[in-house]
Every structure is written in structure tokens, then in C-alpha cells.
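Here's a structure for you.
Left out: one protein chain. Kept in place: all the others.
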């Protein structure tokens, strides 16, 4: 990569790092990405409401939270057209290159940040080099700043190449809550995509490693359950209450006791949980935020159905009502052999790639799986590629950082992969 | 009391003690009581099916158990007419004296034994004097042998007196399970009763004490809950089961957690409980035998309703079915002041009564309360009298025994009370 | 009562109502009370640290909360000497009248407010008449503003009377958390008190009613239990966590299941409870705020011991640690017949007292019991008097208000009672 491009990309990553925005509030980030679309001169692009199936969004924060981040974006000089297109929590964008006859290829990257306060430790490069989060309360602690940058890098490189066909880059919001994947998968923009690459940096793979395909995504369902009973004076009339905390604790005890499944790994966890108001009041309210996972989507569904039955009956047992809402979800998925082979081949040619892994398990969850499955169900191919990066702190910790050397590697490998599809 | 009568009564008590029969299996005992009716020459009597509202019986053992005890009764030379009248677990009898115009007065005693193996200790009088239980597995460990004897004693004494009016003695089965009281109360034989005395010996009151009226009966409900789910191989297909033991343990945890009540004392307890078949099989069945109590009938009903909701939802939570059946029940009741005064007055006159207590709490449950309430609801009066007895072992222990000196005291005090009603 | 005094007292009550301060933060309130001491010209008084056994204080808020309220008090022109005497959350005051030989009599009132946002409804007198809480977040929703005012009223009336002996008025902090009673009872100021009156207005008794003695205080223990385990990624390494929420829910289920007690009424309740951080993290922390009560102190202790065992073992069961701290406590107590008779006699003479109740149960908890028992244990007499008041909203609701007519009635009845002790 030429030094200028490289330097531009690193500057962009640091700029994005400075303004980390949480799920469905990536107003400024979307605006900044659209700036790049215009700089590059893409053939077409779509923003906000136009890139989402609105009812399929999950984990959308409330109006007050969205307004606050919208206001911040405005103060940070976000584009007026983007702010208008993204109101109501409709963030994200898609760039399109139309380069004649040929396959339709797509790259998906995610753009949201986490609610973590970034480290001020001098050993933490963003603190040392002065591109630490300016928001105080959020942080790009999972590399999505790098993902967005790589998306731009590949977009520009393909734009400048002799690629024949159609190339789209999906900049997806709300991945951390597994809240945005479905809405983008159902938007229609994926309908003609024949080849999909998704990307993650790091995940404990060091700089120089490329994993050509990820396999074991755990399907996941995040739910919120709110119990409502009735309060009463705990000393004077204990019998008059309908105890929401007893309902909640009964539910939690039984959620952890859902039977293991012969079909493969399952998971269940809760937290935060809470309830009650004062020790002398029979608790009228309680809540559980929880998640169930499965090695396959079917296993996750098994867990979800069992969880629902438990939550409902724990409420009924204590004459309470419960409202259970799915606030995030992602299926399982598999990477396709053909694309793994293709990525392996191009990565193998790259001098900076010192270690090539064909397949590796994720052991976690990701809503890129919605996009992968949407493509695969229409007969297309998909793979989820990891480009290793040395990261001093773990993912989701306040000292996480990406080795910026990863950015040019990822841009080049993925560009080569896109071009290789065109040559297939 | 003349020595002959006294001696006859003590012999009868020992004979009854030798053949203790459990609830709804008092075939021989009923027969022996009917013998006494005929010896005394009562004006009328009713046996078995004729003294019970059959559908109101609770805690009736199964056919096999009843047949076994019926066979034993036959071997012990029970009367053929009584065995015929009592088939299907319809035990008990009522004697009637019709002595012209006057009030209708009744005495209720109970006749069933407990599943306790009687002590062989030489210090235990029945063992020493050779009238220990011949059944091996059951025992009169709560004094119902004395109760039946006292009932006969009072019947004979009233028969020989100048009493004017109608006098009935109810020999009630199945008190230990609170299973017989309702069936006798609903039989019709109580409909014309204006004054009812019920009786218990002992209850930690020594010989010489009389309690003229008992007050705090805990209303009680005994239930059996049977859970049915589905078995599965616990290693190969844990998810295929519907776990009845998880349902049962969830129920038990929550039964003990039913909120205390401002209106007064409540109780809840379970046992026996059980479930499952083999540690490598997901348990398909489980059960809880339990009881709830309340200082008032309303408090017991509060507990029962909560228990039912818990049992149903614990089953549903684990996709199981549950069948909850009431197997015994008794309401609360109060003794009436007028009869307490009457009993106090006659007991006060009795030289053997050294300590007279007007009212005392029971702290336990009794289904004489069904009969008391039935009389009271029609405007009659009732009292539950305790005649103290020195008992070496506690009630319901294998060394329980009554001081036989109690029998003549009880016969005389109650006879005097019956006659005093006639004189009112 | 002369109209001027009456008007002054009502003004004082409204002034106190405007600045409700929570437990151990009654800095301005204490200052305002001391102003009154000086206006009246008491013989002696003690403030803050001098009226408390500091280590016996319970439920003291943290430094940050105390500082905030201290600062507010300063802004509201609290006395510098009082602020100095009350730093570190040592609020409250005692006034002393020394009037020669005679009995030592005391009155105890409480002064703290609740964390309730006061109603703005026009039908709510403080809103209508413009003396609503100025703090926004706290409120005198249990009448302690009236209590403090009545304490001042009685103090002034006794000062102006011919009372012979010593009279003390205890203005106690932190009653709502049952956090201040013990510290005041152990301060030494009660050691010579022979007669103690404690006071509450309302409690569902209307204006015109006086209850001469309250009897059934439930002894209470408030506890905080903090569970600490270890977090882990719920998807990737569920087995690596030590689940504090499982510990907490197991504890809650079993706390509600503590066996009822034959010795009398018991209570148990929890709330708030909480735990966990994110649904994909095994919860490392959880907490229970709870309370146990008993009809007697012994019954409360029974509950507390059982609760502690449950909390400890629920933690151990999940390899967690738990820290259980008592944050409030009060024993049971009984009012003495002699003082009940004395209050009844003086109340009977009062024309505004239209309904006189000798004894009534509380059914709740109060830490005046610490002071009552301290006096009684040294051979003195105590009674807890309720002066009825029409209150539109219930105690502890945002529309609670006292009928100000109650203030002169209470001042006069209690003053007469104090004087009657002198005349005994």
C-alpha cells in the first residue's frame, strides 16, 4: 500500500476512534463514512432508513438516548443530510460500485462502539497519541473503528481496480447488541449478492495471521423480562403483595437448570437482574436481562422456548405478570469452503501474512450471521474472515487497541479476495 | 363408678388396644362397638354406609389395603352384618337413645389408630400387661381406644339414667387423617343435634385435669400432588425429558415461601416427597404430600389457594402435568361459652377433678370441628372437652399410653354434662 | 393554646416541612431546633456527637451523600456551631429543663424525612399553601415535621409551667431506617430518665383520637448482603465464573422459606435485590437488602440467625463470598400500664379528644423501642402515644399530610401528661 493511502487510513481510524457511538446512535460515524463515499466517488450509496428493514431492528435505545447522541453528532458537524436520513435510530450506510457485467460481491463491516470508559494509562496508545475517546463513556473496544476504516480502504482499492461486476460495502450498525444484522439482511440490498465477505480483526489472533473462515458461531437470543406484581407493607400485610422478586428468583433458578441438549453446546446466563424498592415493601417489580445461546440456531431456539415457559410460569406462580421481549438475536452460520479456499489462496500470496488458518471456531456470537445466511439461502457463498492483530488488552476491556499494521494487511487481502471472485 | 362397670370398661379398652385399625379400615372395631350397642340395648343404631356421606370421605386407602384389613377383621370374628355394612371403607357407627321429649344431645368420639409399631419395652404397660398391638404395624398411640370406650361408658350410663330427650354417640372413623369428620357431619344424623360434646384425652394435661373447651384448632388441608412428565435417557437425550423432579423441587421451594399472613398463624409443610426412577433417567414422575394450616379456616384457604397456584405453575414450568387432590381437611372451630360453663360446673363437682381449665388452645388440627360447626351453623352449641391423662410417652410415639383412671372420670363428667343439658 | 403560640408552632412545622432531610443528614433541621432551644431558654442542651453513641449508629449514608446535605444546610443558613457538632453524620439534639427536685421525665420525637418526591397536586395542602419540599427528592411523608414541632411545643409549655423535676426532649435522627434509636438510647442521656413518652401522629387514627399506649411493635433487623463471585464470558467460558446471581437467587428463595414460628408472628422480605452486569457476562456481584421481623425480639433473632445461615451457605454453594451487614435494627417493646392510665386520664379531660383508645397494636417497627426498653430495664416506665390526625394520603406516600389541628392537641395532652408525672 502506498504510504499516503496508508496514512490516510490510519488517520481515519483514529478519527473514528475519537468519536465512538453506541448502537443505533452512530450518527456522526455514518456521516463521516458518507464523506468518504463522496471523496472516493462511488457510483451509488444508501444511508440510514434506506439500508434497513426498520421493524427488524433490535435493541434500539429510547428516544432520549438517541436525541442526546444526535445532538452530539450535530455539534461534531455531522452532515445535515445524513442526520435527516438517520433520525429515529436508523444508522448505517451502503456504498455501491457498478462496474459492468460480473458477479455481485459484498463486504460487511460493523461500526458501533461499547459503553466502556477508555483507559487513560500512558501505555495505552490512544491515550499516549491523543486519539482517546472524547465521549467519556463509550469506546471502540472491539475494533469497529478499524473495521469501518478497512471497509473504506477496500472500497477505494476496488474502485481503483479493474474489477468487473458489482461491489457493495455494508457499514452495519448495532452489532454489539446483535441488533443490527437482521435489519440490514432484510433490507433488500443483499438480495442480489452472490459473494459475501465479513470481517473481524483480532479475536486473539496476532498480527500476521489470517483466518480464512470462521465456523462455530453460537446462535444467541438476548431477552428482557419485566415482572410486575403488587406491593404491600411487608410488616403489616405481607399476604397482600404479589411478590415480583420471588417470581424473578424462581425464574433465574430454573433458567440455569434448563436441560443440556444432546445436539450440541447450549448456554444460558442472566444479568443484570434486579427488583424491589425497600426492604419493608413486598417487591412489586423485578427484571431479568438474559441470554440463551446454542451451537446451532435450533439449539438456541430450544433454549429460548424453555426460557419463555419458565419466565411465564414463574410469574404466574406469584400472581405476577411478565413481559418478555427479544432485544437482540443472531443465528448460527458456517463459512463456505469455496470462499475459504479463495481467501486462503490470496492470503497465502501476501508477504505480511505469516500464519494462515483455514478455519477456526468463534465460540461467541455475531449478527453478521444474518447476512451470511441470507446470501447462502439464495445460493450464494459467504465467509467470515479474521485478520489478526496484536491487541494489548482483551476485546471489551478499556485497554483494547488494534495494531494499526493490521489495517493495510486487511485492506489488501480483502481487496485481492474481491478481485479473485471477479476472476473466478 | 361401680367396680364392675369400671372393670368392664378397662377390659374393653384393652381389647380395642390389641386390634388397632387404621383409617377407614376400622372393621373389627366397628363390629366390637356394635356388640356393645346390643349389650346395652340402645333404641336404635346405624352402621357403616348409613352413618357417612360417602363422597365426603377423604384419605380412603386403596382397595388392596382395605381388603387386607377386612380379611383380618373376619379372622378376628367380626360380625358378618357389620362387615357387609362397612365394605368399601365405610366404617363407623352411631348409637341412638330416644327417651321422649327433650333436647337432642350428642357425643362424638373417634376410633382409628396410627401406623406406628408399638414399643416392646417392659416399662410400657400394654407390653407388660399383655395387651400390646397384635397387628405389628399399627398402634392406638393417640388414645382413640380410650375414646371409644368412654363413648360406650357414657352411652350405657345415660341409658340407665332418667335422661329425657334424644342422645346419640358418634363413633367416627379416620380422624388421624382428618378424613372422616366431614363425611359424618354431612350424613344427616347431626341435623337435629342441639348440643354436641367432643372428647380427647391427654394432650399434655395430666390425670385430674379437665379442659372445658378447646379453642384454637388450626384449620388444615392435606393434599397429594402427583407430577407427571416424561422420561428420557439422561446421558443421551437430556433435552427430551420433561423433568417431574425439577417441577416438584421448584414447587417445594416456593410452597415454603408462601407469604406469612397478617391475619394470624399459618403453616405449610411437605413430606413425604419423592420422584425419579434411576439416576440415568430424566425423572418422569414425582409427588408431594403436603399440608397447609391456618389459625382460621380463611387463613387455611389462603394457604391452599397459594399452594395450588404454585403446584400448577411448577408443573407447567417443566411441561409436566400435576394432579392435586385434597386427602384430608378440617376447618377451625371455637367452643361455645354456654357449654364450657356447663362442663365447668359439672366437673367442678367431681372429686377426681383436681384442676379445671376453662379454655385452652389446641395448636393442632382435628376434624371434630366439622361436626362442631355443623351443629353451630344450625344454632346449636358445641364444645371440645379434654380429660387429662398421665401419658408416659408423647402422643404419636410408640410408648404412648393412657392412665386408665381417666376412663371413669371422663365417663362420669360427660354423663353429668349430658344430663345437665337435659335439666337446662 | 393561645393563638400566638399555635400560630408559631404551625409556622415552625411548615418551615421544617420545606427542608426535609434524610437520615443522619438532618443538619439544618438540628440547627433550626437548636434555635428554638435558645429562643425558649432551656437550662441545658446537647447537640450532635454529644447526644449519640457514635458506633451504635446504623444506616449512616456515605461521605458523599452527607457532604451534599451538609452543603445544602450551609446554604440554608444553618448555624455554624451545629454544623461543626454534627459533622460525619452525627445529627440530633437534646434539650434539658432542670427544675429542682422531682422525677426525670423525657419525651422522644424523631426528625428525619423520606426519599419521596412530594406531590404537586393542588389538593395537597403543602403544594397549595406553598410549603412543599424544596429539595425535590425528599419529603416529610410520615409527620416527623409535626413531631419535632410538638417536641418544641411541649418543651416550651413545660418550661413555662410549675413542673418540678428534670425534663428532657430527645430529637432523634434516622428513625425511618431504624438507625438512630440505639445510638441515642446508648448515649447516657437516658440513664436517669424514669418516665419516657414517645409520640407518633396519625397511623390511621383520625384527628381527635388518642391512643394511650402502643403494644405490638415488630422487632426488626435490616440487613445488606453483598455477594462477590467472579465474572467470565457466558458464551466462551461459562464454567470459569462464580455466579453471584445464582447465589443471591438461591438465598432469596430460601429466605422466604424460613420456617414459621410457634412463638408468634414473624416476617421476612427482600428488596431491592440486584446483580450482574451484562447478559453475556457470568454475574460477579449481587446484593440483597432485606429485613426480618418478629413479634418479639427473640422471634426476630430467630429469623436473623436463620437468614445469616442461608446467606452464608448460598454464597458458599456458588463459591462466592458474602458480606452481611446489619443496617438498621429495633427491638420489640410494650407500653407500661401505669403510664397508659396516666395518659388516658389526662386525655380524657381534654375537650378535643373525642375518642380515647387505651391500647392498640402497631404491626410495624419503630426504634423508639430502644429508648423505651432502656428506661424500662432500669426500672422506669415508658409509653408510646399516638395522637390521631386526618391524613389525606397514607403514610409514606407523596400526598401524606397532617391535619395541623393535631399539633395543639398533642402539645397539650403530652404537656399535661408530663405535669401529671410530676404530681404523681
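For clarity, chains are labelled A, B and C in written order, and residue numbers in each chain start from 1.
Quick note on the criterion: a contact is a pair of C-beta atoms (placed from the backbone, for glycine too) under 8 Å apart; a residue touches a chain by one contact, two chains touch by 3 or more.
Since the model is a prediction, treat every value here as computed from it, not as a measurement.
The shown chains contacted by the absent chain are A, B, C, with contact judged over the whole complex. For the chain left out of this panel, the touching residue among C:282, C:327 or C:374 is C:282.
The missing chain, though absent from the display, is touched by one residue of A:56, A:262 or A:298; that residue is A:262.
Per the touch definition above, the residue from C:133, C:243, C:369 or C:383 contacting the chain not shown is C:243.
Shown as candidates are C:108, C:168, C:222 or C:260; the residue that touches the absent chain is C:260.
The chain omitted from view is touched by exactly one of B:65, B:240 or B:273, namely B:273.
With the whole complex as reference, residues 236-241, 243, 246, 250, 253-254, 257, 259-263, 282, 302, 309-310, 312-314, 316-319 of chain C touch the missing chain. Although one chain is hidden here, its contacts on chain B can still be listed: residues 218, 220, 222, 233-236, 238, 243, 245-246, 248-250, 252-253, 256, 267, 269-283, 286, 289-291, 293, 363-365. Contact between chain A and the unshown chain involves residues 253-254, 256-257, 259-260, 262, 265-268, 363.
In this text, only the chains that are shown with their structure count from here on.
Distances between chain centres, each the mean of the C-alpha atoms, put B farthest from chain A.
Compare each chain's C-alpha centroid with the centroid of every protein C-alpha atom shown, and the nearest one belongs to C.
Inter-chain centre distance (chain B to chain C, centres taken as mean C-alpha positions): 50 Å. Computed centre separation for the pair chain A/chain B is 69 angstrom, with centres defined by C-alpha atoms.
Those residues of chain A in touch with two or more other chains are numbered 236, 238, 243, 246, 250, 253, 282.
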